[in-house]
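Below is one structure, written out as structure tokens, with a few remarks after it.
Complex shown without one protein chain; remaining protein chains in place.
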Amino acid sequence: MTENATPSVEMRGITVEFPGVKALDGVGLRLFPGEVHALMGENGAGKSTLIKALTGVYRTTAGSISVEGEERSFHGTADAQAAGIATVYQEVNLVTNLSIGENVMLGHERRGVFGVNWRATHRAASEALARLGLGHLDTHKQLSSLSIAVQQLVAICRAMVINARVLILDEPTSSLDTNEVAGLFEVMRKLRDDGVAILFVSHFLDQIYEISDRMTILRNGEFVGEHPTADLDRHELIAKMIGKDLNALKELGGNRRAESRNRAVEQPLIEATGIGRRGSLAPTDVQVYRGEVLGIAGLLGSGRTELARLLSGADRVETGEVAMHGEKVDLKSPAAGLANRIAYSTENRRDEGIVGDLTVRENMILGLQAQRGWARPISKKEQNEIVERYITALGVRPADPDRLIKNLSGGNQQKVLLGRWLATQPELLILDEPTRGIDVGAKAEIQEAVAELAESGKSVIFISSELEEVVRLSERIVVLKDHQKIAEIENGPDVSAQTIVDVIAAEDQS
Amino acid sequence: MSGTMNAQATRPAGLTGLAKTAASFRRAATTNLAILPTIASVVIFVAMVVFGEVAYGRIVQVSTVSNLLINNAHLIVLAVGLTFVILTGGIDLSVGAIVAISSLSGVKLAQAGWPPALAILAMIGIGALFGLVSGILIQHFKVQPFIATLATMFLGRGLASLLSTQPERLSDESGVLWLATKWKVIDGPKVNDFIVTPGLLLAVVIVLLALFVLHRTRTGRTVYAIGGSESSAALMGLPVGRTKLLVYVISGTLAGVASVIYTARLGTAQNITGIGWELDAIAATVIGGTLLTGGFGYVLGSVVGALVLGLMTVLITRDGGIPPEMTTIITGGILLVFVLLQRVVTRARH
Partner (left out) sequence: MNESTNRTAGLRRLTRNPMFWGVIAIAVLLLLNLIKDPGYLAISVNPANGHLVGNLIDILRASAPVLMISLGMALVIATGGIDLSVGSIMAVAGATSMVFLKDAGSDPGSAFAALGLSLGLAAVLGFVNGALVAFVGLQPFISTLVMMLAGRGLAKVITGGQNTNAENGTFRWIANGYAIGIPVVFVLAILVVILVGFVVRRSALGLMVEAIGINPKASRMAGVKPRGILLAVYTLSGLLAGVAGTFAVSTVMTVDVSRTGYQLELDAILAVVIGGTALTGGKFSINGAVVGALLIATLNKTVLFLGISSSATPAFKAIVIVVLCLAQSERVRAWFVRRKQRSAESGPLPQTALLKLDRDRQEAGA
């Protein structure tokens, strides 16, 4: 592959706008035949938006797309497929109720006078699978009989059946183990050698360095750079992804110092031993002490939210156990978590946080009311007290408790939710990305609130993809990578965002 | 397997024909667990036949089979239509009402002097039209299937009541009645004959057509795919929107065909015809092994399910001890039991 060849796909100056939000601003991408090209970026960088812009799922407000030199625009996945651009998504978009062979050939079955000729169709499927080393599969078996890893390979095989020249793999390795990843990479190399252009979206740094030839980095909807993989070292890559100058990272420390605790004697407020869930988190130990702010840092997909969900009861643990005040607790639902004085503020405000058509007041008291049960309503007087207290303390604007929460800005919605959790008087408050998508002013207010909480004796788990925030607020920092805890750092004057980056960038010893 | 019962065994060459079929059955059963509930329904049917013969006698004879088929031909057609809809994960509550409005319209048209062929076409066309309305509400306006077909159900019943509240008769010479002419296929002793009617043959043709569409056309496979995962099917480039609309049109059209078969047999139509038939059709489909959540099921299973319900009515009548009012309760109970079983099985599978 030489840079003088015509790109299989070239996107120039792509801008995608939604009401009030610019998801992509002047982004470019070049894919050459016979290469594996990585698309990198943190959450909200715009990776999936770029892919959807390419396949025509999203309309572009500016920019052009050309396929093999010709300018094209697509109207959807089917259209893009017809032009040879196939996408395999993380959720393996196949239909598990049909057979393997049928999934490979669906929409392109071999037909005869009497309708679909199944023998020919299955034969064609077997041949296509054989080309990827999967010829041993019985194509008559149901797709659901295969593991996710193999299903993914079947999805790729389907892309080849339709003679795709461009293959987009969106987070294909998130649910795979090491052997399965090796199998996938073997297939990818084979396809690359056949001249297919592969766009590989992933956040697993080690894998990127193993398989990709070049990479494009996005941040906040903007194009940061395009580099041959060999030319960019891990530290530089991470720095570019989080948008901080490599040298400046060192400056981003807080003055927090881990409180001197005699860990041997003091019992942690909450202690989780070996908690894990298949596909989301490897068995992990975590402790949080009274009045402590524990930060959880890691790149996208490292397992931060998964850990939070397990600690709060949003998901049930498959392995390990959780103990509060030394006694084992069964966190089988968020209600159970709240009953144990654990409150969890999710990262997905819109779908799992606000009840849009209810007022600020109703949203704020919902958690406390749920604890009390429907038969014991919170009195108007108490409601007003709660609402006034938190609207003032958190600075909710407009300060109108009877406004529908969906009409508030994101930052103020977050504050109302924070009020909801605080009203339940939790001992442990887990905040997952509380400042995401919020303006600078509101961000500062929320960070201040977190610090005050800890001072008043509550424990806080603070999860954020902004390393400087984590470093500024936390006493201790747990670092996650690829669904595992890889480090625990005690904050101090010599700890900065650089420290965390170093920890993550360190190559796997395994 | 894609569900064809008459599979081709590709591996064991050189076996005898019977062994080949047995091998393909076994492979179908193990590679595709979805066929098990349908096999279960066949077993239930056979068990009921045996029980009936032992308890009441005169079940295992050609006239009983013949009557069972003829009297339930309309239900078979309804169940086939509903199978398409349920396979996509939807539901159609309007089929009973469509039968009422369609049959009343047809009879009124025949009474007004329309030639029987046109009246029959009109009946089918009305069904198609109702199906189209439901489909547009569901596909284009994203109304939930049960609400949309509930609305068309009320609409159909309302329009039927507008047309007439009394039973409307076809004249004795009406050409429509031809569909109910009895053709003796086997002349047995006394009244034990095997009779078929053109209406029954029409039902058989519909079943065969449905089999072909669902197992040998891309549209049919898209129906299954939508039931498996609508979003995946769309991302795979299948014509999801068009197909979703189509299944409701099919359901409505077949409801029209069912009304033709039924009206020919009875010779009359009334606005209260078909009350509860949507439940019977859903029950037949569910008993036959089609999952309410979509993606799994066979047309032949729905046929067996319809016959199970029909046989149940026969046995209840023969018994004489159970009041006929209990049939809806029993049908409802059976449907609930099967739906619960489905939930248990699907949860266990995961």
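A and B label the chains in the order they appear, each numbered from 1.
Here, contacts are C-beta pairs under 8 Å (C-beta built on N, C-alpha and C of every residue); 3 or more make two chains touch, one makes a residue touch a chain.
Please read these numbers as outputs of a predicted model, since none were measured by experiment.
Enquirer: Among A:34, A:76, A:320 or A:492, which residue is in contact with the omitted chain in the full complex?
Expert: Missing-chain contact among the listed residues: A:76.
Enquirer: Please pick, from A:333, A:447 or A:484, the residue that touches the omitted chain in the full complex.
Expert: A:333
Enquirer: Taking the entire complex into account, which one of B:46, B:185 or B:326 touches the absent chain?
Expert: Reading the full complex, the residue touching the unseen chain is B:326.
Enquirer: Out of B:111, B:161, B:174 or B:192, which residue would touch the omitted chain in the full complex?
Expert: B:161
Enquirer: Using the document's definition of touch, tell me which of A:377, A:441 or A:493 contacts the absent chain.
Expert: A:377
Enquirer: Suppose we count only contacts with the excluded chain; which residues of chain B make the list?
Expert: 91, 93, 137, 140-144, 146-148, 150-152, 154-155, 157-159, 161-162, 165, 231, 234-235, 241, 271, 276, 278-279, 282, 292, 323-329, 331-333, 335-336, 339-340, 343
Enquirer: I need the residue numbers on chain A that touch the omitted chain, in ascending order.
Expert: Considering the whole complex, chain A reaches the absent chain at 18-20, 52, 56-58, 75-77, 314, 333-335, 337-339, 344, 346, 351-358, 362, 366-367, 369-378, 406-407, 420, 424.
The criterion applied here is as follows: only the chains that are shown with their structure count from here on.
Enquirer: Which residues, counting only chain A, touch chain B once they are in their complex?
Expert: The touching residues are 77-78, 81-82, 87, 89, 91, 93-99, 102, 106-107, 109, 111, 114-116, 118-119, 122, 138, 140-142, 145, 158.
Enquirer: Quick check: in the complex, which residue numbers of chain B touch chain A?
Expert: Where chain B meets chain A, its residues are 1-2, 4, 8, 10, 27, 31-34, 212, 215-218, 221-222, 224-225, 227-229, 231-238, 295-296.
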